[in-house]
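With one protein chain removed, the remaining protein chains of the complex are shown where they sit.
We call the chains A, B, C, D and E, going by the order they appear; numbering starts again at 1 in every chain.
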Amino acid sequence: MLSKNRIPWQEKPEGSKDVMWRYSENPIIGRYETATSNSIFNSAVVPYEDGFAGVFRCDNKSVQMNIHAGFSEDGIHWNIEDDPIVMKEGNTSMIDSDYKYDPRVTFIEDRYWVTWCNGYHGPTIGIAYTFDFKEFFQCENAFLPFNRNGVLFPEKINGKYCMLSRPSDNGHTAFGNIHLSYSPDMKYWGEHRSVLKVTAFEDSAWQCLKVGAGGVPIKTHEGWLMFYHGVIKTCSGFRYSMGAALLDLEQPDKVLYRSQPYLLAPAVDYEQNGDVPNVIFPCASLHDEEGKVTVYYGAADSVVGIAFGRIPEIIEWLKNNSI
Amino acid sequence: MLSKNRIPWQEKPEGSKDVMWRYSENPIIGRYETATSNSIFNSAVVPYEDGFAGVFRCDNKSVQMNIHAGFSEDGIHWNIEDDPIVMKEGNTSMIDSDYKYDPRVTFIEDRYWVTWCNGYHGPTIGIAYTFDFKEFFQCENAFLPFNRNGVLFPEKINGKYCMLSRPSDNGHTAFGNIHLSYSPDMKYWGEHRSVLKVTAFEDSAWQCLKVGAGGVPIKTHEGWLMFYHGVIKTCSGFRYSMGAALLDLEQPDKVLYRSQPYLLAPAVDYEQNGDVPNVIFPCASLHDEEGKVTVYYGAADSVVGIAFGRIPEIIEWLKNNSI
Amino acid sequence: MLSKNRIPWQEKPEGSKDVMWRYSENPIIGRYETATSNSIFNSAVVPYEDGFAGVFRCDNKSVQMNIHAGFSEDGIHWNIEDDPIVMKEGNTSMIDSDYKYDPRVTFIEDRYWVTWCNGYHGPTIGIAYTFDFKEFFQCENAFLPFNRNGVLFPEKINGKYCMLSRPSDNGHTAFGNIHLSYSPDMKYWGEHRSVLKVTAFEDSAWQCLKVGAGGVPIKTHEGWLMFYHGVIKTCSGFRYSMGAALLDLEQPDKVLYRSQPYLLAPAVDYEQNGDVPNVIFPCASLHDEEGKVTVYYGAADSVVGIAFGRIPEIIEWLKNNSI
Amino acid sequence: MLSKNRIPWQEKPEGSKDVMWRYSENPIIGRYETATSNSIFNSAVVPYEDGFAGVFRCDNKSVQMNIHAGFSEDGIHWNIEDDPIVMKEGNTSMIDSDYKYDPRVTFIEDRYWVTWCNGYHGPTIGIAYTFDFKEFFQCENAFLPFNRNGVLFPEKINGKYCMLSRPSDNGHTAFGNIHLSYSPDMKYWGEHRSVLKVTAFEDSAWQCLKVGAGGVPIKTHEGWLMFYHGVIKTCSGFRYSMGAALLDLEQPDKVLYRSQPYLLAPAVDYEQNGDVPNVIFPCASLHDEEGKVTVYYGAADSVVGIAFGRIPEIIEWLKNNSI
Amino acid sequence: MLSKNRIPWQEKPEGSKDVMWRYSENPIIGRYETATSNSIFNSAVVPYEDGFAGVFRCDNKSVQMNIHAGFSEDGIHWNIEDDPIVMKEGNTSMIDSDYKYDPRVTFIEDRYWVTWCNGYHGPTIGIAYTFDFKEFFQCENAFLPFNRNGVLFPEKINGKYCMLSRPSDNGHTAFGNIHLSYSPDMKYWGEHRSVLKVTAFEDSAWQCLKVGAGGVPIKTHEGWLMFYHGVIKTCSGFRYSMGAALLDLEQPDKVLYRSQPYLLAPAVDYEQNGDVPNVIFPCASLHDEEGKVTVYYGAADSVVGIAFGRIPEIIEWLKNNSI
Partner (left out) sequence: MLSKNRIPWQEKPEGSKDVMWRYSENPIIGRYETATSNSIFNSAVVPYEDGFAGVFRCDNKSVQMNIHAGFSEDGIHWNIEDDPIVMKEGNTSMIDSDYKYDPRVTFIEDRYWVTWCNGYHGPTIGIAYTFDFKEFFQCENAFLPFNRNGVLFPEKINGKYCMLSRPSDNGHTAFGNIHLSYSPDMKYWGEHRSVLKVTAFEDSAWQCLKVGAGGVPIKTHEGWLMFYHGVIKTCSGFRYSMGAALLDLEQPDKVLYRSQPYLLAPAVDYEQNGDVPNVIFPCASLHDEEGKVTVYYGAADSVVGIAFGRIPEIIEWLKNNSI
């Protein structure tokens, strides 16, 4: 739980009993902040040099989906490139991509790995690495289509890379459980395990239709802390909220605790109104050595917001509110 | 049309030609007013002692649905119990319940009867009685699943208890007509009759997909005044509005008048934004001896609002706007 | 298990290991055996005087659904009335009926009770009684719509009439579990209980979409023997097969055993071809004092077939093949 | 590109790089501006005498759809008739109409022609003419059902009337391409040609589900400028945006350019909230001799907004952003 | 009702009470009777010279749909061209066609007109004429997509060509009513009228989902005799049967009688088994001066069968069995 960076932070509002709370200046990134963007949301950030770097989902005004690099000194104000990332060849020459969206970023060993939903005969998980957020090297897709929400653990587990993902179909997928897969080399993947499934409607309705991993899991003494999104289908469409789970450190397909209540659900204007109303979709988080954590989430498929919490408190809450 | 209580009231805004109008301080109950609530909406109130009591639908942050008791002096400011109602055995020992939602309350003879949508192998109509809103005694479910919106008349008709309901299916029911059933004993139900059906799209589109009874019908010289919800399906989901009907006093499956226009449809922020946008869902009303009536309705499946009207004016309007 | 009638019978084919087997001369009733019929299927028979009487589902060539009385000396060759049954008023004057289909018949105390799927603002359970299969007296519908497959037990249980049914919706219902309800008087119904639900796909796929009661349950020393239909959805539509369950004598919502394998599934020409291919739909059975049982079933929604078995052997098989 | 009228206008906000921009006082017509209206939206205006006239879609509070005449001096403040247009017989005595919605108006030769979605055994294209917006003469429907968004060119092409339309089905149509048809006499129609189809999701997602003509095409030296709506299906329903295309002057089924990005997509309160959230639906435009153009569009199926642009700039943008 | 041709004929089977009866040697055309055919069905025949000519739907083994010419001496044994019809330009140069199926043929004045379902940006009605069934001249499509089952009357009515059709959508259309349109010139069409709609399920279920015209209407003293198909949706898919209607001679959108029962429904092997089970689809008929009529129909989307009747008897039956 070490971090040399000063992360964005705002104290809990007085009187609040919430475990996590929104930034009062949300959204931190508006929909039109690049030259051609229709919306900027579901995006990933990491500490980088003295500040922060990130990979951002920017849909342009043709509503084509792509990912852009960006930099920030404080994690709140961002300079996002007007042009999408241009991929070079990594461990393969086959770097086809009909579209790219919903990126995640993690640092492993010597480089930053980016994963995203990559359009290759349907959505699957694209992988690339970068050392500097300027040059990116695209690798083999991790899986066959159809898949979304591929998230790497920030270190090898049992000597292998380890990725969470959510097998999907080719449309507005109406199901979704979190699985985990291993790779010795970031090229071939196997040892697929089921991790987290949707709940019964009676037990926890906000996550009864689908669940998918959020940002890179955070290593704690008690386990991997994973934020995730859960979905319910109302008579007006899907509603996305955010929960958390604690996964076993050695055997991360083993769920130690998993939130019955949500941590954050759409309730304010920028989450309720946008291209897709009622969406909170976490894709990244920053944390420091004191246990403070700042979660970045896409709101209403239009803008980026952040929310704050303290890891020990979240874990305590998880233990008391586990399903 | 007698009531000894002073009901919540606000005069019609100047210049308004509406038959019913919203309270300017709506919503009167916010979504987070109990310790664990995600939303408080579709709820029922009655005069009780010197003030008011009610049964409230509170979905918690796991989005589990349950009903809570509450008390108020003025009908506007409410103290709602943090814990859901715990049922004791009424006329049966079978009081299973996977979930409870959308309560209604009425006083008959010597006690308050609560009905709600009860989860027993799917949604059906649960029944309980209370004398004091502290102890509640759950009885046999009225019907086989699947059913919703069970509403009792406030007195026996032809010597029998009489309940409105809306047969449903086990999901986001895409149909719905109001029926009526009788019971000699609150245990066995029969003599099922059709009351009010959806309209043709061309005639009154807001109520062309489904209709369901709102609060307890109000006895007037001209008939039972029933507020009800009507639903239209747009390309963005269901939209719930409120209308009214006048039912025959002796033979309440006979509809005397029925509103072609709606009385109230979602048009302000708290009705258009929430967990399910564009929902007005009446579950109760209070009225006094002057004919003033205050309707309580759930807004956007998130909060509670109230609206006002005068019964004679509503009936007059019904006669002139009946389909 | 007493019966004074000689029931239709044919011994098990040599070498067969099946618990139940088809009549070699099936179908016993063809589709065109009344003056106007398009199909005759899902029908009910009982011992009557020196032979048998029955109520038959005859869809006419307008594919209007109705029920007709019929008589037989041997249970195999039937004289079915060309005209549908005309109902007189039983315990009510409200005997509306848009259509009638899938009848069952049972003798209780002093008369024959007929139940069927009755069209009253959607499908629900119609009830009538007759003493002679000439005059029929229609009673109040048992339930609100939507319901199908209402089947009465052949005697009162705990002093009350007892009916199995399958709550449904208003189309080609894609779900269905068997419930049970009681009535003191054949007019008001309550004490609704869940009896038998669909199975998990992995456990017994032929009954994973819906299940519904077949003929009148047979009283045995070990419990009520109930034949039922189970449905699976293939990529070419629904497929109906037949299984059996043993219900507790005193508390018939308690399932003692329930068949994991089917007893009979569509596999011969008249079950695989017809207005709705791949349907076996039992509606009645006859049995004698030796334990021989003859099940009548609709085949492919077009004709009537029979199948044979021995009750002790069926029960033994049930115990060994229960899920 | 001649117009003697002073059209409503507001300069582009400083610093804006948008090709089209909204009026700061939008919406110009609210939902309750007639005596009985629930909403006023998707409507058409033309220069008329010294000011403007129009035909407005006003859904009343029964949510019955009809079209009303209206007049304005400045194109922004409108007097809309409380009563819907009453049609007289034009070229036929068969002027049945279950409902009328989404009108367009154009002046050809000596009169104003109105087209709209007319309910005649399903939605089809109604036609009427007027000289004064007081008397309207209804003609034969142009096509068989099911059709919507019929838009006439403002002059004969190759000696024949020419109409754009979008073949549809009888519900919330999930497909839609723009076609074109000719008529020698406004009674019989033929020579049907495909004009503009939906795009591939990867190329321009905002218009990948359906496209339909907006207002009357504007004649320019470079071709017919047609504003149109495009639709994407999100997991919360349909989202309507506005683009433009340039059609060949002589052979208008030939598309010269067609916008890959949208020109305007729902992003402000009155477009995101209403009876159907996230809808921008253009039905008319005014332009002057300088090339200024003012587009009238329905917002959220509730109110009317306007947006501004300059035709030369729009055409230049089209050439640079064509798919 | 004049015909100089000897039509195929077989007397009614002894004892039969049916109004129409099948040919005992059905199917008359098997599925593999051209070099590449997968199936030959829904096809049209007319008297031609001393025998008969026809246009046949032959799907090849790629299941591409096309129409082929054929000749016969007796109307039963056919020589069908191995190659599909090659169209020349008729009244237009736009003779695009993605596919052709379900042809009808009629002689008007001086030539044979063929109509069929033509693939032009979706299914619509193609038109061509021929003098000799060797050269065919394709004309403008009659309507915008989506349409199927276009059938011309065999003479002008009120001086105009007159066509029945069934507006559809772009898939397995789940609705369908028969309309009628007029044309002065076989190029432009208008005066669209509703003719025959689906029935209520309770009234005549076999035709409650869709209805579409069969072969060319036959002129009788009492009106135009039109055979048509009706469709019901079972839980195993669509089932197509055949009925008849009598239309007013002068005003053919006026239905004089219309069959409540079907005339023929799938009940024999070649109708119940094939590429689409349970389909009877009439596309043509022959009749002679005695009133004998022979209907040609596609069976199970695989082969061609014929059925016989006598026109006076059919009309008499229609009068007695009209809905």
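Structure notes:
Just so we're on the same page, a contact is a pair of C-beta atoms (placed from the backbone, for glycine too) under 8 Å apart; a residue touches a chain by one contact, two chains touch by 3 or more.
Note that the structure is a prediction, hence the values are computed from the model and not measured.
Although one chain is omitted from the display, it touches the following shown chains in the full assembly: A, C, E.
Set against the missing chain, the residues A:10, A:97 or A:177 yield one that touches it, A:177. When the omitted chain is restored, the residue from C:75, C:167, C:277 or C:305 that touches it is C:277.
Touching the chain that is not shown, out of E:43, E:118 or E:236: E:236 (per the contact rule at the top). Looking at subunit A, the residues touching the absent chain are 92, 94, 120-122, 124, 140-147, 165, 167, 169-170, 175, 177, 179, 181-185, 187-194, 197. Seen across the whole complex, the unshown chain contacts subunit C at 17, 202-206, 232-237, 239, 260-262, 265-267, 269, 272-273, 277-278, 323. The missing chain lies against subunit E, touching residues 31, 35-36, 38, 59-65, 98-99, 119, 172, 236-238, 273-278, 301.
Basically, only the chains that are shown with their structure count from here on.
Put simply, the C-alpha centre of subunit C and that of subunit D have 58 angstrom between them.
Spacing of subunit B relative to subunit E, judged by their CA centroids, is 54 angstrom. Between the CA-based centres of subunit B and subunit C the separation comes to 39 Å, rounded to the whole angstrom. Residue numbers of subunit B whose C-beta contacts span two or more other chains: 236-237, 273, 277-278. In terms of which chains touch, the assembly is arranged in some other way, matching none of the line, ring, star or all-to-all patterns. Contacting chain pairs (ordered by label): A-B, A-D, B-C, B-D, C-E, D-E.
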